[in-house]
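After the structure tokens below, expect a handful of questions from me.
One protein chain is absent from this view; the other protein chains keep their places.
Chain nomenclature is as follows: A, B and C, assigned in order of appearance, with residue numbering initiated at 1 for each chain independently.
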Amino acid sequence: MPRLAYLGPEGTFTEEALRILAPHAERLPSANVGAALDAARHGEADGAVVPLENSLEGGITSTLDELARGEPLLIVAELLLPVEFSLLVRPGTRMRDIKRIFTHPAAITQCRNFTAREFPDAVVVSAPSTAAAAQEVSLPDSPYDAAIAARIAGDNYGLVELASDVGDRSDTVTRFVRVARPGALPEPTGSDRTSLVAFLADDHPGALLEMLTEFSVRGVNLTRIESRPTGDGIGRYFFHFDFEGHVADARVGEAVSGLHRVCSDVRFLGSYPRADGLSPQIKRGTADDDFAEAASWLARIRGGQV
Amino acid sequence: MPRLAYLGPEGTFTEEALRILAPHAERLPSANVGAALDAARHGEADGAVVPLENSLEGGITSTLDELARGEPLLIVAELLLPVEFSLLVRPGTRMRDIKRIFTHPAAITQCRNFTAREFPDAVVVSAPSTAAAAQEVSLPDSPYDAAIAARIAGDNYGLVELASDVGDRSDTVTRFVRVARPGALPEPTGSDRTSLVAFLADDHPGALLEMLTEFSVRGVNLTRIESRPTGDGIGRYFFHFDFEGHVADARVGEAVSGLHRVCSDVRFLGSYPRADGLSPQIKRGTADDDFAEAASWLARIRGGQV
Amino acid sequence: MPRLAYLGPEGTFTEEALRILAPHAERLPSANVGAALDAARHGEADGAVVPLENSLEGGITSTLDELARGEPLLIVAELLLPVEFSLLVRPGTRMRDIKRIFTHPAAITQCRNFTAREFPDAVVVSAPSTAAAAQEVSLPDSPYDAAIAARIAGDNYGLVELASDVGDRSDTVTRFVRVARPGALPEPTGSDRTSLVAFLADDHPGALLEMLTEFSVRGVNLTRIESRPTGDGIGRYFFHFDFEGHVADARVGEAVSGLHRVCSDVRFLGSYPRADGLSPQIKRGTADDDFAEAASWLARIRGGQV
Partner (left out) sequence: MPRLAYLGPEGTFTEEALRILAPHAERLPSANVGAALDAARHGEADGAVVPLENSLEGGITSTLDELARGEPLLIVAELLLPVEFSLLVRPGTRMRDIKRIFTHPAAITQCRNFTAREFPDAVVVSAPSTAAAAQEVSLPDSPYDAAIAARIAGDNYGLVELASDVGDRSDTVTRFVRVARPGALPEPTGSDRTSLVAFLADDHPGALLEMLTEFSVRGVNLTRIESRPTGDGIGRYFFHFDFEGHVADARVGEAVSGLHRVCSDVRFLGSYPRADGLSPQIKRGTADDDFAEAASWLARIRGGQV
């Protein structure tokens, strides 16, 4: 039974993701993303589940930055989880009693219409996580009347769901990844994604265009790009890339090798099956067979057999 | 005397930025970035000062998203402010008394080495802002012993500075912008920056490469690119671009027009003097004179005068 | 009645092209392409008809070079003429009498299979033009027994056609152009072609890629590219480009202006109706309306109206 760290406490959306990704795993809640990843790095856990991006909020910067630094870890699986917020209260609290609402800033943003409509005079206060908000609200002497969090958090902390799906959009999705210490990659499935982080050799104009060309010339389609500051002053970035295909694919292998040559550093973050099951459209001349054929042609002409 | 809203409460780094950008302005603290921008939009203020990016944390996503939506606003000035964190306590508190530290998550990240070294056993708790942390700590019955915040926040709330410059890096910088309702742009100075937001017409592979080519072919250098989710599902983004030059420059005008043609929507966010005073290297053939000369040549050949 | 110079003598394919392009023109045969163009330049003719490229032989280098230099001329029309070679003899000559064949080197190449099959032992000698070959063969004391030339040349010089369509390929086509002194351009028809010559500012690696990008970024499709030596040593070229559209089109105008800015010199050679009647596929965002809309948007944002 694997032991997996996750962004806790119990009741977070991340716990929900972990339960789906690894139903039989032992679950180790961590205080934050960095702690969950460190647990995996240092062997206290066999891996970790953390959020990577949200369809409304974008990249989860703490995860992006933690994966880019420290001991390397590999993404081995991903999950897309619809995010449904519930309004959770202590038993006995009624809608009209709610004057102070506690939740994570992302949920404040995502439920703004609901709170403005239903509780125009209520105060909405930031919590470290939605689960922490639920935990706080569960205390009998809490100054807060309600939490906005995952239903699972209500279950964990004995709260009552007064309203469900209170987000302004019903199609919000968060992407979670399961990471592990370096080891054999998941087998290619034909519907894979690869993630990496690239640091520029020098930050000249056109450097990003050059990196994108390394992908496009081999027909590798990007699915996400995220710039993150290196920390060395405004205007200096490194880049997170997600793209279609598995590093075992010839076109992907050549593209990431090209990136490796022109960048000062590339950190490979893994190749793993796509949660959405989509397969890439292979551009003419970029299938594995095309690369194999070209390699044997090259060997021939190098030998003067034309 | 202009009235400027800002990300409050008093004592934030944003207030410090506002004092430098507009020493004589009336300062109106707002609860969050959205509220500050709305105050400018609705006329309660003549403008607003908000953080746009941080050299350590990257784009301030709430600012990026608020500027991309709602009534348009224009950036009219920018400021680069070194971020120095102080350890602030109530009078009488000693280093060895500190068991619970309250601060913004960004500061937790940026001061991790300091807290791990000096307070290995202390609990570090997330606050909505560094100034809010200072305000909380100033209350006599606060459960927190110390705040990490700007020195100005300590002054505002009667705290004592036990340690200064406690960030792991001493060169962290935040970029603040002053925005105003649409109106005449700042005059070109020769050292300007332009900001805009571009929404893709369709999210095909290579769309980002196309957008970057619109810039590069006219010799316009990007200084920042940030992808943000549109909210319409994982994998759909819009893009923030900062680049060298003023929209009044011919090469910039043609580049943004090109972007406007190939994107479903482009929101112009302003042209304004650069805080770092750097001037762009003008690529051969892309100065205003080159465009003027080419335009008159085109007029001649269209008239058959070759 | 216009007076048009052409690549003579009477009986060339060029004369045939002229008869189709301008049935009522007075025809002035010239000794070579340069002389025909000079006649147009100096007013001895109102224009000229010359071959520009051949589907088998490629660009007619003398025409390409003559148009790139000297007083500018404008292409005002083009014609695609199937090239059919005939075997022409003096009355009384039989197939078995043919020992020496006279024709232009291009025809030698294009009729190689025919001559090898029918006349394995005959000598094939180079003539300055196919019409000159016919003229020579028409002389009673000519050392040559047959000419390979256009049927019209046989008619002109009293020769008999012993075999028709003797080229190895039956689909060979030559493209002829009518040129005139600079003046009002032909009106755009929606199916136009534009020609120009571009000289590199400096011959750095990637210069050609840059030129092509000026076209592609505005969605302008090339239909022909031809490199020609500048004469300043091996490895220094200038380029002939043909592309879809009329210089009055916004996307074409911007593309050629871009080329003008990055090249040391661009010579416009004209916009004129395409002989094949094909219309370009207009890439998204590059129609005239798109440019007009973008221009008015640019004017608005430059005025601060966003």
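Here is the rule we use: a residue touches a chain if its C-beta (ideal position, glycine included) is under 8 Å from a C-beta of that chain, and two chains touch if they have at least 3 such contacts.
Note that the structure is a prediction, hence the values are computed from the model and not measured.
S.K.: Using the contact definition given at the top, list the shown chains touched by the missing chain.
M.R.: A, C
S.K.: Identify the residue among C:T93, C:S142, C:S191 or C:T213 that touches the chain left out of the display.
M.R.: C:T213
S.K.: For the full complex, which residue in A:A116, A:L139 or A:A295 touches the chain that was left out?
M.R.: The one listed residue touching the chain not shown is A:A295.
S.K.: Since one chain isn't shown, list which residues of subunit C touch it in the complete complex.
M.R.: 53-58, 61-62, 80, 105, 109, 125-128, 169, 171-173, 175, 205-206, 208-209, 212-213, 216, 221-229, 231-237, 276
S.K.: Which parts of subunit A are in contact with the chain that was left out?
M.R.: 72, 74, 182-185, 201, 213-214, 217-218, 247-248, 253-254, 256-258, 260-262, 267-268, 284-286, 290-291, 293-295, 297-298, 301-306
Please note the rule applied: only the chains that are shown with their structure count from here on.
S.K.: Could you classify the connectivity of these chains, where an edge means two chains touch, as line, ring, star, complete or other?
M.R.: Contact pattern: an open line, chains touching in sequence.
S.K.: In whole angstrom, how far does the Cα centroid of subunit A sit from the Cα centroid of subunit C?
M.R.: 59
S.K.: Taking each chain's centre as the mean of its CA atoms, how far is subunit A from subunit B in angstrom?
M.R.: Inter-chain centre distance comes to 24 Å.
S.K.: Subunit B: which residues touch two or more other chains?
M.R.: In subunit B, 213 touch at least two other chains.
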